[in-house]
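Excluded from the complex is one protein chain; the other protein chains are retained at their positions.
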Amino acid sequence: MTKRYSMFAAILTTLLLVGVGTLSLNKKVNAAGEGSITGTVKLNGTPPHMRGIDMSKDPYCSKAHASDPAKMETVIVGKDQGLENVVLYISQGLSGSEAAQKPSSEPVFDQKGCMYTPHVLAMDVGQEYKVTTSDQTAHNIHPEPNPMTGNIPWNRSQPPGAPPIVQTWKAEEVAIPVKCNIHPWMHGWFVVVKGPYATTDESGSYTIHGVPPGSYTVTAWQEELGTQTAKVTVAAGAPAKADFTFKSK
Amino acid sequence: MHDITAHSLQHHAPTGFIRKHVFSLDHKVIGKQYYALALVAAICGMILSWLMRIHLGWNNARIPGLQLLSKNGAPGGVMTPEFYLQLMTMHGTIMVFFVLTTAPFAAFGNFFLPIQVGAEDMPFPRFNMMSFWVTFVSFIVLMSSFFVADGPTLGGWTQYAPLNAVGAIAGPGQGMGVVLWMISIALFCVGQLLGSLNFITTTLDLRTKGMSFMRLPLSAWAWFITSCMGLTAFAVLMPACILAILDHVAGTSFFVASNLVVSDQLQPHSGGSTLLWQHLFWFFGHPEVYIAIVPGLGIVSHILLTNMRKQMLSQRVLIYCMGALAVLSYMVYGHHMFVSGMNPYSSLAFSFPTLIITIPATIVVLIWTFSLYGSKLRINSASLFALGFISMFVSGGVSGFFLAQPSIDIMLHATYFVVGHFHLVMAVAAMFGIFAGTYFWFPKMSGRMMNEKLGQVHFILSFVGAYCIFMPFHYLGMVGNVRRYASFVDDFTVPLIPVHRFITIAALITGAAQVIFVYNLVYSRFWGKLATENPWEGTSLEWSTTSPPPFDNFGGKHPVVYHDPYQYGVESSTGDYVMQTSPEQVATPRDEK
Amino acid sequence: MATTLPEPPQIEKHRTPERGSGNGGWKDLVPADGDLKVKLDYSPPPSSTGIWVVLFAITMMFAAFTSALVVRKGAAIDWQSFRLPPILYFNTLLLVASSVTLEISRRRVAAFMGGLKAHVQNPARWLYITLGLGLLFVAGQYIAWLQLQAEGLYLATNPSSSFFYLLTVTHALHVLGGLGGLLYVIRKLHKSALRRDQLVSTARYWHFMGLLWVYLLVLLWVKV
Partner (left out) sequence: MAKLFAVCIVVIAILSAIPILRHTWVAPEDISTHGHLIDEQMSETMAEAGIAFLAAQFFLAFFIWKSANRGSGEKVKNFPIGAKGLVLAGFLVVGAEVLALGVFGVKAWADQYLRPPAADAMPIQVQAGQFAFYFRYPGPDGKFGPLHPDQISEANQNFFGLDTTHDPDSKDDIVTAEMAVPVNKEIHLLMHSKDLGHSFFVRELRVQQDFVPGLDVSLHFTATKIGKYEIVCTQLCGLGHYNMKAYLEVLSQQDFDDWLKKEAAMQ
């Protein structure tokens, strides 16, 4: 008896799974119909002083910055107060299946002139990201996630000419600090979110693509100035707008 | 524990493969097992050193296939700094513990100590068996750390605190790797303690009729002295390892100080003493070095005597010197810590006994060298390696002059000078002792002779090669080239890279030469020509029994000893020597008494 | 309890010099003229030498722990002393008592083996008592640990507690080893295959455990 029941249950679940699968497929198919969220992030107030970085410890690094001295990158303000490196993501309103979609592009975290480019790297949960090095000196990459989240810290070095390191994060976390112990000033962030996300460019503007119609809460995260949220409603085709303004401390 | 004596009283040779060859109670089989373990370990250690040398010679060169050894450690065959350090740590640990301690002490000692004192077996065969198998397990545990998450520890064989206790945040291998290392070494200590227990009781209680202490061969003396050192040293290292494991796993703070911020994270420990680990470790660590070399002294003297066909100028002095070395080795350990932040006055206090150690060492060398005068030296692989041992011992010893002085140590500490020093005096010399012992005793252990020609080729290559590798280390050190660097980014080290390449090439060739030895060993084991009872015309007890000896060593009867060892250069019915067991009376050439 | 003993074993004679192994080596020299004036002088059987070696190793181990404690406390700013659980003193009594009972049984068995008293009633009894006392001691130590944990003092709470657990647990483990030895002796006795030196070395080990514990207690009392 029980055997037969379990058999029946099994068939049912498979059917369900197939159904869900096809649904989500349909979503992908009419991705054209999806909306997007765009806007700008600005700083209100005088930009804080970004202290210079003395790289004399490693001659290779200091040579790389001989012409333009390196500065800290915690708050970078572009033209008309646009804030760079702010990560925007949808904190509420996404259904599980929508959140589960992976963006196609693979985020790349490069080590260049003993600095991280980009300084902040946003990615989706479980999405593969790549760590590369363009330097002729060895770095070690040492992300230190919060142990509570279930993300596992790692620490590996990348000598010149070593192949890229490809990794994923298994849990949502805003944000994971990344550092290089060999060059203590090297510091960056991994921002791991569910669903679509965007990072502001030097003018502070951004666009989150691939947002299905609906109303959401968008969160903007800045490493120094904290987070802000805004409610937006996305209609098919028309991009919704959400601007943010951080007050400088 | 106690019924084992009873067991060895009614001696029956075991039947059945397991009891005979695997879990054997026979000291001879256990000795061979130790030898095999040491051989495997030595090969592993040598391969590791090759990889290190290649990396040092040609930085960031792709070593094809290296990524198979460790995917993360050598992505695409390029060795990462952490992997270099992991290889270095494992090389040191394997060589010091599983080769230099097991081969001359545990392997040869197990096989020949009971025979040389005229006993049937060790008093506690079960402990003896345990001692091997515990050591074996500890080796497996150590090697297994290659296969855990981020590889073995990179802390060096000294495993300084607090690097050994703060965990994975301090770097790859500092998580599971360290724990496995500590467990492995703690187990190793247990194994060697059990071994020392057997060695000491054998020498004290199981000497046969007529075998007074002064009639013990020098090798037996060396093993006895070594086991006394081992008993003291390993009994201190084990607690230290336990403390370190607790610090690492249970969050205690024996060695980890308060307010440490590793990689921007404040550590939870409080108030531990960093120097405490160094004191405990080096209290073991320095005697350990002598545990590696003293058996060599004994073996070499034994072999030289047999091949010189005359007595040493004085056997007693050699014994006293070995004893003096053993005692002094506990008073000098602080010379590893001159610049460690220890009280500068204690640095001075430690430097004088260290300098004094050169006196017994020098006397040993003088006795050896000047005893050669007027001898009828027989040149064979064994005696060659024994003589090579002397040369190496001297070369490595004189550099001790420098390191014994705190003021000079300011300049040379932690440079390649140290590496050259301890490799010559401890590693190479001890290895030569092992080789000499192998060529000398192989007939007795296996019943077959080793190939003499191959042996001599192997010797000359090893001798020249060893110097080519380790002499340049001293020069590097004098320039100030710091050891334990994965690659040389300092401007001034760039002109030294050719030297490193030379060393690397020499290391590869010399290493390859060891293949001859392994081949010779394996070939002779099965197809070598049969050995007689006493191929070298030796006098000590091991030559008065068949090769290989029967299960109870002397075939039921018990040897009676009539002479001091080494009655060479006399007229007797047998030739120019008298066995210890022969009652024949001869005029001893020059008696010491 | 299997206490019926068969015939008492033979009176122990010095074993014949013919066996090389296990009976102690011959210290007397054989003069080179070859005639053997062999005095009946032999070193003690290995087990009684061996036990001293073992005890030495254990001493070294605890010496290392002690020096660690002294250094660690010397360097410490974070050392918090605490009151030792009173039960420890009771345990001490137990262990001392066990030493006494073991001594009694050792003499009885020795006399019994020596055949001086052919009909000692059940020489094993005192061994069983010793065994019981030893078990009680370990149990008592366990209770002491429970009490400390009830006070919130765990292994990693403070260096003082770390050392307390470290020393007491290590000692307790060694005591358990001694209990094993006792069981072994009892078994041998019932098989009437016990050799005197086996009992002697077990006794030495046990007494040493008692001494060691007293030392540790003083150490903890002074330092912790």
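Labels for the chains are A, B and C, by order of writing; each one numbers its residues from 1.
Just so we're on the same page, a residue touches a chain if its C-beta (ideal position, glycine included) is under 8 Å from a C-beta of that chain, and two chains touch if they have at least 3 such contacts.
As the structure is a prediction and not an experimental result, all values here were calculated from the model.
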item: Missing chain: touched chains present in the view; value: A, B
item: Residue touching the undisplayed chain, where the options are A:T117, A:T137, A:S203 or A:S248; value: A:T137
item: Omitted-chain contact residue, chosen from B:I63, B:L454 or B:V482; value: B:V482
item: Sole contact to the chain not displayed, among B:L355, B:L454, B:I505 or B:V586; value: B:L355
item: Among B:S49, B:Q116, B:S131 or B:Q405, the residue in touch with the chain that has been omitted; value: B:Q405
item: Contact partner of the left-out chain, one of B:L377, B:V494 or B:V515; value: B:L377
item: Hidden partner chain, residues of chain B it touches; value: 80-82, 85, 154-156, 160-163, 166, 170-172, 174, 256-264, 266-267, 271-275, 308-310, 312-314, 317, 339-341, 344-345, 347-348, 351-352, 355-356, 358-359, 362-363, 365-367, 369-379, 384, 387, 390-391, 394-395, 398-399, 401-402, 404-408, 410-411, 413-415, 456, 460, 463-464, 467, 471, 475-476, 478-480, 482, 484-492, 499, 568-569, 589-590, 592
item: Contact set of chain A toward the excluded chain (per top definition); value: 51-58, 72, 74, 137-138, 140, 155, 157, 177, 179, 181-185, 187
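In this text, only the chains that are shown with their structure count from here on.
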item: Lowest number of touching-chain links that must be crossed from chain A to chain C; value: 2
item: Centroid-based (C-alpha) most distant chain relative to chain A; value: C
item: Between B-C and A-B, the pair joined by more C-beta contacts; value: B-C
item: Chain closest to the middle [Cα centroid of all protein chains]; value: B
item: Computed distance of Cα centres, chain C from chain A, in Å; value: 65
item: Distance between the centres, which are taken as Cα means, of chain B and chain A, whole angstrom; value: 55
item: Whole-Å gap between the CA centroids of chain B and chain C; value: 33
item: Sequence positions of chain C contacting 2 or more other chains; value: none
item: Where chain B touches two or more other chains, by residue; value: none
item: Partner chain B, residues of chain A touching it in the complex; value: 58-59, 137-138, 140, 142, 144, 153-163, 165, 177, 179, 181
item: Complex contact set, residues of chain B against chain A; value: 60, 72, 75-76, 78-82, 150, 168-169, 171-172, 263-265, 487, 489, 491
item: Residue ranges of chain B touching chain C (in the complex, touch as defined); value: 1-3, 5-6, 8-9, 11, 114, 117-121, 123-124, 193, 196-197, 200-202, 204-212, 215, 231-232, 235-236, 238-240, 242-243, 246, 250-254, 258, 270-273, 275-276, 279-280, 283, 552, 554, 558-563, 583, 585
